[in-house]
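Removed from the display is one protein chain of the complex; every other protein chain stays in position.
And then chain A:
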Amino acid sequence: MSEAFLSEYEKIFLLHGVQDDLRLDGRAPNDYRPIRVEFENINNSYGSCQLILGDTKVVAAVKAELDTPDVCTPDMGKLDFFVDCSANAAPEFQGRGGEQIASQIVNILTNLFSSKNFDLTQLCVVPGKKCWHLYVDIVLLESSGNLYDACALATKLALSRARFPKLKIKSDDEGQVEIDFADDVDEVIQLNVESLPHSVSVCKIGNSYVVDSDLKEESVTKVRIMFGFDDKGNIRYTSKDGFGSLDPDSLYSIIDIAKNSSIKLQQFYTNAISTTNNEYYSS
């Protein structure tokens, strides 16, 4: 991961600040940085958004192809993720440098938006024969901490804004299906993504917990724990990251912090998708 290089004294200054509930940029421990989202900025995709979380910038775009469903899940479509940690975000990502962090993000997104949490049957066109294969492609343009939450939120927003053409299905006597676009081009299919979880990462810095860490905070973080909360407040995904260890008792207070943040993210999401403009931002 791209890292801020801090001296020992800068780290101590940061740690002492966090202990007194004061972060370098003046936020409280449970504050997110301002989030801004712009929709439909990639013309060649079915739905796209650019999410700016503080100085972290990601672009997510949904592309779709018609595919044959897997034999074991004939009534389900497919959903794949691809993350490009572009060299624009940090020179270390040049060449194959960004692949490790990219595959970490892909793993988390795949688990967070797995078939248990996302209804893949809505991507089915003809059971056993044709389905939509969605690709959510993410480009990381600027990396300034908390990539997981940014990528997860951008994915959910891009999926919610995705519009697919309605298809006309004709089947002949031999069981062959023929697929064509519906006559009315304005007829589109929207996905139901309401129940997709929001990711909230909580960092343990010293003995305190902060959400939405920036690069400097990530360089002193020993443990990061990530939760996926759905719209009803259930935990759908958990993962622990980093080389430190965690006392099981502290988990409950972390869950409380994360849950409060997930409510704020949910609020942001609801406001963002209901806006008629192509952009929305929270302060």
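Throughout what follows, a residue touches a chain if its C-beta (ideal position, glycine included) is under 8 Å from a C-beta of that chain, and two chains touch if they have at least 3 such contacts; residues count from 1.
The rule we apply is simple: contacts and distances are computed from a predicted model.
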{"item": "Chain not displayed: protein name in its UniProt record (\"Tubulin polyglutamylase complex subunit 2\", \"Putative exosome complex component RRP41\", \"BHLH domain-containing protein\" or \"Rhodanese domain-containing protein\")", "value": "\"Putative exosome complex component RRP41\""}
{"item": "Absent-chain contact - pick from A:Leu15, A:Leu141, A:Ala182 or A:Ile255", "value": "A:Leu141"}
{"item": "Hidden-chain contact residue, picked from the options A:Gln94, A:Ser171 or A:Ser253", "value": "A:Gln94"}
{"item": "Which of A:Thr73, A:Ser86, A:Ser250 or A:Ser282 contacts the chain that the document leaves out", "value": "A:Ser86"}
{"item": "Interface residues of chain A (partner: the chain not displayed)", "value": "42-45, 48, 55, 57, 59, 61, 63, 65, 82, 84, 86-91, 94-96, 135, 137, 139, 141-144"}
